[in-house]
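Before we start, here is the structure in question, set down as structure tokens.
This part shows subunit A:
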Amino acid sequence: MANDLECRALVKSYGAFTAVSGVSLAVPKGSFFSILGPSGCGKTSLMRMIAGFIEPTAGEILIGGRSMRGVPPNRRPANMVFQHLALFPMMNVADNIGYGLRRRGMAKAEIARRVGAVLERIDLADSGPKRIDQLSGGQKQRVAIARCMVLEPTVLLLDEPLGALDLKLREHMKVELKQLQHQFGTTFVYITHDQSEALVMSDQVAVMNAGRFEQVGTPEDLYYRPATPFVAGFVGDSHRWGARITAQAGSDLRVETSTGLALRASAVVPLAEGAASSVFVRPEAIEVRVADGRPDPAPALADVNVFAGRLESLLFNGANSRAMIRLARGDLIGAVLPQNLLGTRLGEGAAVEIRFAAAATLAFPAGGDALGGDAP
Partner candidate 1 sequence: MRDVKGIIVGLLASVMLTAAVPARAETLRLLTWGDYAPEAVIKKFKDATGIDVEVTISNNEDMISKLRATGGAGFDLAQPSQDRILGPQTDFGIYKPMDLSKITAGLFIPELLDAAKKNTAIDGKVYGVAHLWGTSGLVVDRKKAPDIKSFLDLCKSEYKGRVSMRLKRPALLGMAFALGEDPFAAYGDKAKYQAIIDKAGAALAACKANVKAYWSGSDDLLNMIRSGEVVAAEAWDSTGFKLNAENPDINFVAPAAGALGWIDTFALPAKGKNDDAAYKWINFVMQPEIAAMIVDSAGSFSASKGSDQFVSPKLRAAFQQAFPPEVIAQIKWFPAVPAGLEEMEGKVLDKVAAGN
Partner candidate 2 sequence: MNAPLNPAASGASAPREEGAAARRLSFILVFAPFALWIALVILVPQLNLFFLSLREKVGPQVYVLGPRNYTELFGESVYVLTLVRTVVMSLLATFATLIIGFPIAYYIAKIARGRARTLLFMSCLLPFWVSELVRVFGWMLILRETGLLSRLLQGLGLVDGPVELLYNDVAVMVGLIYTSMLFMVVPLVSTLDSLDDALVEAGYDLGGNGLVVLWEIVIPHAKPGIVAGAIIVFMLNLGNYLTPTLLGGKNSQWFTAQIYSQFITRFNWESGSAFGFVLLVTSSLIVWLALRASGQTLSGTIGKG
């Protein structure tokens, strides 16, 4: 069996409240698996069940193919990197890393050797005698991981360990974590509410909401092929409309938004005519042209949505710069600002035209979308 971690129909309820309701997952050996979800979605409960701090109400957890029922956390082949790292301040770096080895009754010399080796791997060879508070944020992070890795666990659980770092260091640590995972070859299970962390590092991402998995897939799947309106709204930026299906032919739809726009869209799941729908389009799928009255070099095809509007503001952010465009119907839509327009001094209030393909306009059944899913 190639799965290091498997959960089968896990349920955790606290009285009437169900934190985790029927989650199943399988994490292949050596992969980086993330659980992404907003706070309160149940991801922490899920991770604490895997670590053994709380007992599942129902369902089963297998680590390395072995059932974890009744196995206390100190006997599980899974170790955890805590949100605030939980390094022991009463011990130095070497003793922190050696803590788990000492619990296994290993000889002192062997412990020292292994601790030395792992310190070298994380580039902290001379830091063994240092106190924890003498380390920088990134160093602490590495020690916390080394403290687990030295035990050669089957699964390493990481509970938003980058949350406490500043932005720059966080970006750096994302890369470093991924490298460490490659280096050790251990299965990582990473929980986070930060989609960029999940997308950058993971082989597989599970998007969790209200105690359930919305979708499990590669980062590309989640981004380009969201299975639910929640995923579409939560992963990446999107503009969202509430809409009604006016015509349907296979997955090709015509919809009318609540603001009165007529759009062509593709159905992700079969949708009947007249059904209420949520329609998403990503900013980078929207093409912006200056409406200078000249004929379009690439005339709009039948499966492209075209609207005229006015440039309301430019939000400069390097490669991520946005153009905010006000349509005639009042919608304010954000689009990635094309490089050719960045140079031109496009004045605010200038007439523009936007187009986006029907294939990039995804329609889901209405409701169930993520908080904050609307485009800015």
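Here is the rule we use: a residue touches a chain if its C-beta (ideal position, glycine included) is under 8 Å from a C-beta of that chain, and two chains touch if they have at least 3 such contacts; residues count from 1.
Basis for inclusion: all candidates are chains of the complex that A comes from, given by their letters.
Note that the coordinates shown come from a computational prediction; the quantities given were computed from them, not determined experimentally.
Chemist: Any copy counts here: identify which of 1 or 2 touches subunit A within this complex.
Modeler: Selected candidate, touching subunit A: 2.
Chemist: Using the touch definition up top, name the residues of subunit A that touch candidate 2 in the complex.
Modeler: Touching candidate 2 from subunit A are residues 51-53, 72-75, 79-80, 82-84, 86, 88-91, 99-100, 103-104, 147-148, 151.
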